[in-house]
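One protein chain omitted, others in place.
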Amino acid sequence: FKVTPVRTQHADYLVALGPKDVDLRRIAALPGVRDVHRVSDDYKLVSRKWRVRPTVLDLGDGIHLGEGSLSIVAGPCSIENVDQMEAVMQHLVQNGVRMMRGGVFKPRSSPYSFRGLGLEGLRDFYRLARQHGLRIVTEVMQVSQVEEMYDFVDVFQVGARNTQNFNLLDALGGVDKPVLLKRGVSGTIEELLHSAEYIFSGGNEDIILCERGIRTFETASRNTLDLNAVPILKEKTHLPVFVDPSHGIGLREHVAPLALAGIMAGADGILYETAPVPERAASDGQQTLNFHESARLVEAMRRTYALRQELVEQELV
Amino acid sequence: FKVTPVRTQHADYLVALGPKDVDLRRIAALPGVRDVHRVSDDYKLVSRKWRVRPTVLDLGDGIHLGEGSLSIVAGPCSIENVDQMEAVMQHLVQNGVRMMRGGVFKPRSSPYSFRGLGLEGLRDFYRLARQHGLRIVTEVMQVSQVEEMYDFVDVFQVGARNTQNFNLLDALGGVDKPVLLKRGVSGTIEELLHSAEYIFSGGNEDIILCERGIRTFETASRNTLDLNAVPILKEKTHLPVFVDPSHGIGLREHVAPLALAGIMAGADGILYETAPVPERAASDGQQTLNFHESARLVEAMRRTYALRQELVEQELV
Amino acid sequence: FKVTPVRTQHADYLVALGPKDVDLRRIAALPGVRDVHRVSDDYKLVSRKWRVRPTVLDLGDGIHLGEGSLSIVAGPCSIENVDQMEAVMQHLVQNGVRMMRGGVFKPRSSPYSFRGLGLEGLRDFYRLARQHGLRIVTEVMQVSQVEEMYDFVDVFQVGARNTQNFNLLDALGGVDKPVLLKRGVSGTIEELLHSAEYIFSGGNEDIILCERGIRTFETASRNTLDLNAVPILKEKTHLPVFVDPSHGIGLREHVAPLALAGIMAGADGILYETAPVPERAASDGQQTLNFHESARLVEAMRRTYALRQELVEQELV
Partner (left out) sequence: FKVTPVRTQHADYLVALGPKDVDLRRIAALPGVRDVHRVSDDYKLVSRKWRVRPTVLDLGDGIHLGEGSLSIVAGPCSIENVDQMEAVMQHLVQNGVRMMRGGVFKPRSSPYSFRGLGLEGLRDFYRLARQHGLRIVTEVMQVSQVEEMYDFVDVFQVGARNTQNFNLLDALGGVDKPVLLKRGVSGTIEELLHSAEYIFSGGNEDIILCERGIRTFETASRNTLDLNAVPILKEKTHLPVFVDPSHGIGLREHVAPLALAGIMAGADGILYETAPVPERAASDGQQTLNFHESARLVEAMRRTYALRQELVEQELV
């Protein structure tokens, strides 16, 4: 056996890769062993083959992420200034949304595009959010930022271009704050689970997976939102699964139906973009909702989620 | 102007391709002209740019396809024998489903696979369906079959491998029965609309479009169901849009959530596979529901559709 | 065993699908059996697992297609008129090219585009080609055309939208003229081989496969020419493999390097588009060479093929 010891914020594990024909009872009988499972998947600790109950993350103040409640995370693509943040936060609080998204480090294809406010902006973002009782989700792009950002982040987001940035995943394994891991632009479901395994085996169990559209031949939408991934992920892993319809379709007028579709597909949370004046946003304005659209979407999502819960309880899905 | 006259079962049209700077009022004033529209899309008659109201097809006996009601079309991949058909039909009638799908000509990758019962099977299928008050949808694979099948078909289905079989589309333009046109395995939304234009401009207005999954790099599912296509198609065309979650994901246990997601994305109908004993089906058993699963799905779809109608009426989506 | 008898223009075969643990010697010993092979591939008669020597087609007049010589097939996308044909034919004859391509039935995405001259044009094409000692390759789009075209065709081409038009493949199995089968726009290599098996098992052994680019996310080129497919196909099947760089890249200025690359990848033939005045071609002008470019390409291809033959003989590839 090749054994990897894993110590997370919640427990100690030993991952043993080796022959199949082992009598698990002998291992279970060893002193100090609480439980032993055989996991046939290539990923291990994130697999539902051993942890059957879904993982629910607790962010404090009654904010939970995972099965049993719908998480809504909204906000602008880029954090731009205090006025913008204040406006979004008031909108979220008024609509009972507890989590805000917003980037201060923006990965941009061209070096000449706006790259975000940086750490300075993050401090303001975090401070203001705390004042409004909100939790924040924001993207980390490289290893050195993990420590720099740590004090000002509730949930670290790993963007679609970094899903296989293994050094970054390793580094996020070393912190005790949750990580929202987006699927790669052309990443398979299997690869997403392997990337989550990096974080978990690095020591951090608190991971959320996020489907955000994949790259295909279709050009009528920015990406192809792959809602197949939702029930498949929910079957394969105990981790929460979110959907980002804003990047998934990239067209403001169609974000709402895709968000609701994501919920009926089984998503535990929806991440979408909203800003005071989408037309003037520094990035991604064409997929950003204004507050009026956002408020209606929040209401529609809650009612859709309520129906899904009913259908689940009555064993209709 | 290059003018193409189009006579359908419902009206006469002139499609004129040419310069943009024409005064439409002069054309509108000509004798015999009822209405004139400028359509900037490459496809014309299927565009919502001139026909703003959604098309609803009337199959008789109170069966309508299109906006305003949810169409459910269920049945086996392949028609196999009378017992199978009887069992499916009783199941559908018991659950209030009015339309049955089933193939008698099966396109198969390998020449050595089961290729369907053919015309003989179709006659039985149609006769039995009529006895149960059901309408049938079945695939036509080539021009010569259009006439052979005509008397025994309610809705002709064009499969994903024939979406750009232009001769077949032309031939279906010449009949006065509805056509359910599936999106090509790697067909764009634009190409699907062009293929619908073939049928319409050939003389047949009664067309249903169907998203059934596209081919991508992902191998965890049979295809990638592209629900982005639903709101995009609903915006671009007046034709009804259906979703086929069975082919869209190809995994029996996940068909239901994707069907419900399709409805929340805006689909006017759902097409799925059910059979008495999926495990023994001649084809596609791995994506076919048994009757118990099917009955629950029908109930869940109706409640999901009811919620969507509510949300639409309250202008929440 | 499920046994399918196959009678082609060259031989009689029995394809038996069944258990693996059969003693082939017992079958080989039966009267009338010349040879028996076990083929583990899903396709059988087109597999190199039983016919190790490459298939070479003989079109008469010393024109052979397949390993051992480079086949060059050139001509316009669409046959437009006699002057155009005459000009192309003179160009081909002057450069020693023996085969001409050109479509008279054109599959077009939009019903309002030019759809070709039809059967009338084909007769002229065939007659003129015979006068110049050329063989012609032209696309057949539906079953009924197979018989109509038969007398005026040297090689039937199946286009990329019809690779899985199984009725058409069946019909082409029934003729004794060669078929050039293009890979589907989103068809796998495996599917291409299955489609070839349709033709072969229908009774026609004379098949050429053609890689012509697949659909991917890349938009800088019309398609993505998959030259990986060339050595993979040459390994899996005994049939000749051609490459179509014109459709494969879709950019006139880059057709030549891709043609040469196709030859070094192992292609037995190159199919490309040339016309007197590409800028005025009725279709595909942006990927069509003028005669000057075409003449240089023919020379470059011959020298490239000569080098490859040398490298093969010296066992360097």
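By letter and in written order, the chains are A, B and C; residue numbering begins at 1 in each of them.
Everything that follows uses one rule, which is that contacts are C-beta pairs under 8 Å (C-beta built on N, C-alpha and C of every residue); 3 or more make two chains touch, one makes a residue touch a chain.
For clarity, every value in this text was computed on a predicted model and none was experimentally measured.
Novice: Sort through A:Thr4, A:Asn81, A:Gln94 or A:Gln314 and give me the one touching the missing partner chain.
Specialist: If we include the chain that is not displayed, A:Thr4 is the one touching it.
Novice: Determine which one of A:Asn81, A:Gln142 or A:Gln309 touches the chain that has been left out.
Specialist: Of the listed residues, the one touching the omitted chain is A:Gln142.
Novice: Out of A:Gln94, A:Asn167 or A:Gln314, which is the one that touches the chain we can't see?
Specialist: Only one of A:Gln94, A:Asn167 or A:Gln314 touches the chain omitted from view, namely A:Asn167.
Novice: Which of these, C:Pro54, C:Gly118, C:Pro231 or C:Gly285, touches the one chain of the complex that we don't see?
Specialist: The missing chain is touched by C:Pro231.
Novice: What does the interface between chain A and the hidden chain look like in terms of residue numbers?
Specialist: With respect to the unshown chain, the touching residues of chain A are 2, 4, 15, 17, 42-44, 107-112, 141-144, 161-162, 164-168, 170, 185-186, 191, 194-195, 197-198, 201-202, 215.
Novice: Name every residue on chain C in touch with the hidden partner chain.
Specialist: 186, 188-190, 214, 216-221, 224-232, 235, 248-249, 251, 253-254, 256-258, 260-266, 296-297, 299-300, 303-304, 307-308, 310-311, 315-317
Novice: Taking the full complex into account, what residues of chain B touch the chain not shown?
Specialist: Spelled out for chain B, the touching residues are 186, 215-217, 219.
One rule holds in what follows: only the chains that are shown with their structure count from here on.
Novice: Taking all residue numbers at the chain B/chain C interface, are over half used by both copies (same) or under half (different)?
Specialist: Same; most numbers are used by both chain B and chain C.
Novice: Taking each chain's centre as its mean C-alpha position, how far apart are chain A and chain B in Å?
Specialist: Computed value for the inter-centroid distance: 35 Å.
Novice: With centres defined as the mean C-alpha position, give me the chain A-chain C separation in Å.
Specialist: 49
Novice: Suppose each chain is reduced to the average of its Cα coordinates; what separation in Å results between chain B and chain C?
Specialist: 34
Novice: Of all the residues in chain C, which ones touch at least 2 other chains?
Specialist: 186, 215
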